[in-house]
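Here the complex is missing one protein chain, while the rest keep their positions.
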Amino acid sequence: MSRKTATLLISCPDRTGIVAAVSEFVHRHGGNLVHSDQHTDRTAGLFLQRLEWEQERFALSAAEFPAAFQPLATRFEMTWELRAAEQPPRMAILVSKHGHCLYDLLARHRMAQLGAEIPLVVSNHPDLESATRDLGVDFLHLPVSPATKSQQEAALLERLQAERVDVIVLARYMQVLSAGFLSHWQHRVINIHHSFLPAFAGARPYHQAHERGVKIIGATAHYATQDLDEGPIIAQDVVRVSHRDSVRDLVAKGRDLEKIVLARAVSDHLADRVLVYGNKTVVFD
Amino acid sequence: MSRKTATLLISCPDRTGIVAAVSEFVHRHGGNLVHSDQHTDRTAGLFLQRLEWEQERFALSAAEFPAAFQPLATRFEMTWELRAAEQPPRMAILVSKHGHCLYDLLARHRMAQLGAEIPLVVSNHPDLESATRDLGVDFLHLPVSPATKSQQEAALLERLQAERVDVIVLARYMQVLSAGFLSHWQHRVINIHHSFLPAFAGARPYHQAHERGVKIIGATAHYATQDLDEGPIIAQDVVRVSHRDSVRDLVAKGRDLEKIVLARAVSDHLADRVLVYGNKTVVFD
Amino acid sequence: MSRKTATLLISCPDRTGIVAAVSEFVHRHGGNLVHSDQHTDRTAGLFLQRLEWEQERFALSAAEFPAAFQPLATRFEMTWELRAAEQPPRMAILVSKHGHCLYDLLARHRMAQLGAEIPLVVSNHPDLESATRDLGVDFLHLPVSPATKSQQEAALLERLQAERVDVIVLARYMQVLSAGFLSHWQHRVINIHHSFLPAFAGARPYHQAHERGVKIIGATAHYATQDLDEGPIIAQDVVRVSHRDSVRDLVAKGRDLEKIVLARAVSDHLADRVLVYGNKTVVFD
Partner (left out) sequence: MSRKTATLLISCPDRTGIVAAVSEFVHRHGGNLVHSDQHTDRTAGLFLQRLEWEQERFALSAAEFPAAFQPLATRFEMTWELRAAEQPPRMAILVSKHGHCLYDLLARHRMAQLGAEIPLVVSNHPDLESATRDLGVDFLHLPVSPATKSQQEAALLERLQAERVDVIVLARYMQVLSAGFLSHWQHRVINIHHSFLPAFAGARPYHQAHERGVKIIGATAHYATQDLDEGPIIAQDVVRVSHRDSVRDLVAKGRDLEKIVLARAVSDHLADRVLVYGNKTVVFD
């Protein structure tokens, strides 16, 4: 925690010499690499890399970096992003009535395990207000009805922007967000779906799973996109079930999956370990 | 292996007193229960039970059992099946070109772990003939083309019936069997699908999984029904994958899943542990 | 939740006729079985059973049950226990400095998922006082030093007895409890050990695991006994790790395991699903 690092995420057409050039660049400016991992998607002809180095002896400030790096980026046609991490990111959590993911994230927050600030929790229901406030976070109740859907979303957008929110976590928020809303936080809205996607997309996945008689259930954390349940998958996990499990049992087992999978995705995102390309992710570990 | 047992599989409307009545029946006729497990599906209002007892001191022969049991069965409106297991069941394996499931089943067969006879392996390709014959099992090559599909299936049906086959395992057999064919072996044709159903039904599931960017892949063994990939699921398992896995890697990891999941389903079926109701299974363990 | 049930846990020498006799008994007194499962340990020659029935039409009160059941119990040499469950059990949580299991249990408690009252949390450190109190539970700080160990335990014992505590959860409590203390709550003190026991018993299991280079780590919930890390195991789970995981990463991954495994064990215990015999458990599911 004490060692300050910078992270660079790169994607570009696959060519020889990229790794050598980039690590030589970091090395030449005094950066001591603490993590370097790359991935080549041969089908897509794409090269993706994550580098993390100690900032202490690194010669370039975040402001100086772009100009110094641009020649190399141009040469290899790179899309790149630098995270120099002076301020922790600001994260909002959206919930409805189910509290298990919220409790879990707020507990991690209080134990200083997330590396983010949580300026507020927003819900379309009042049920989780005391839980949120008791754990020391501000709570905003924004009720919604079919008639008021667009106004509610506008109010939500305004408040999240006023709070300078960097990342949004949908911790079992049961409302669909519009493409316009999502465009403000592309690949920065993380949703948890309570099934092993693409199985059982849509409503009531545990009922669907019980009806189908599967022997394993799952949970999927993904970036929210305009196409519901179709966004890039960040994390998934599963648990074994049997004929002895009722829908209620699936829901109970699923709750534990959901909160762990969501927390893992949120942690990886906040640690700048997730790189999206096409409709997929690379999660550097 | 040495202890000879009989197995009774029951399903009936859920009422009080069934367990007491059935276990009293077995007890009264001298049967020492070695396994008794039941399941109540409250949604369906259905009671399902498996009982297994030592035949040695049991007073009723397989021939006498129906008349003695019928009053009780009638009283509780039971569907029931007795497996008294003097002769091992006869199992045919159907394959195409992929050999991993075939090798695995034949190895278990040679190590006497399956409790079945395997009179023959049938394939629409000649590739696995030497593997089959080297492992001591008869091989029948029945090539098929779009034009000869119905004749090939008729020949297959005739041969399997001539061999008095009780159960058919589709060990990566890439041909769809007709409803007419399947009707001869209802809930006795076991297929392995190389995905975590219902995700990625249909063709080329590993390609679909790679395209979607899932973090876990699976395999599903199920009874083949007229609706492809929709039959009652017997066993499933999964393995973690990452962006580092190409389609070829998924195929390789999946092979190990497929053979283990298929073998587990076949073993459970052969041990009379699987009870189908509706489109689901109870697998008593 | 609304349906009131009674649970009977039985163990006795394995003989024929037990299932018939017991289910007939419940049936005769008007009990509608909602769950019945049994297990025979052939090595130990032991029969174990769990029955759960609706209390509504059951003819015997908890007070009348023993006299009515005793003849049958005597006939089969049964050890038995009835849980008629009018009052929820009272559960104390003991912690030291790590909060992840505590937060998780208190969150489940607030969401009414445990079916227990939590009169207090006790710790030898003050660190988790505000977390506990913010979540609405009383907190007792009982510091301990080598010199004051026995007095501290005496004070702890007195307070837990005063609170009429039925079950104690050691949610990463880093003090060893004496045999005398444990004797007051035999098979009712649940501990979480942060390894896959019996691997890495004792101190600093994540350091041991990292040193040994294992590819999987685990967590184990068990009943605390005089022999440290040797009590009957209730629940275990594991997660895959690699050379990329530092000790700090193992600790972080392990935290998620620990809290889920502990909560599962606590839930099973509170639902009267755990039957201890010898140094093992049957967990009826």
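In order of appearance the chains are A, B and C, and numbering begins at 1 in each one.
Here is the rule we use: a residue touches a chain if its C-beta (ideal position, glycine included) is under 8 Å from a C-beta of that chain, and two chains touch if they have at least 3 such contacts.
Because the structure is a prediction, the values reported are computed rather than measured.
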Given C:R15, C:R57 or C:K280, the residue that touches the chain left out of view is C:K280
Touching residues on chain A - with respect to the absent chain: 16-17, 19-20, 23-24, 27, 31-34, 36-38, 40, 240
Could you pull out which residues of chain B are in touch with the chain that's been left out? 99-100, 103-104, 107, 110-111, 113, 131, 134-136, 242, 244, 252, 256, 260, 263-264, 285
Would you write out the residues of chain C that touch the absent chain, in ascending order? 39, 41-43, 196-200, 212-216, 218, 232-233, 235-238, 242-244, 246-247, 279-283, 285
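Following the convention adopted for this analysis, only the chains that are shown with their structure count from here on.
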I need the chain pair with the most C-beta contacts, please. A-B
Using the average of all C-alpha atoms in each chain as its centre, how far is it in Å between chain A and chain C? 35
Can you work out the whole-Å distance between the CA centroids of chain A and chain B? 41
Where chain A touches two or more other chains at once, the residues are 242, 244, 285
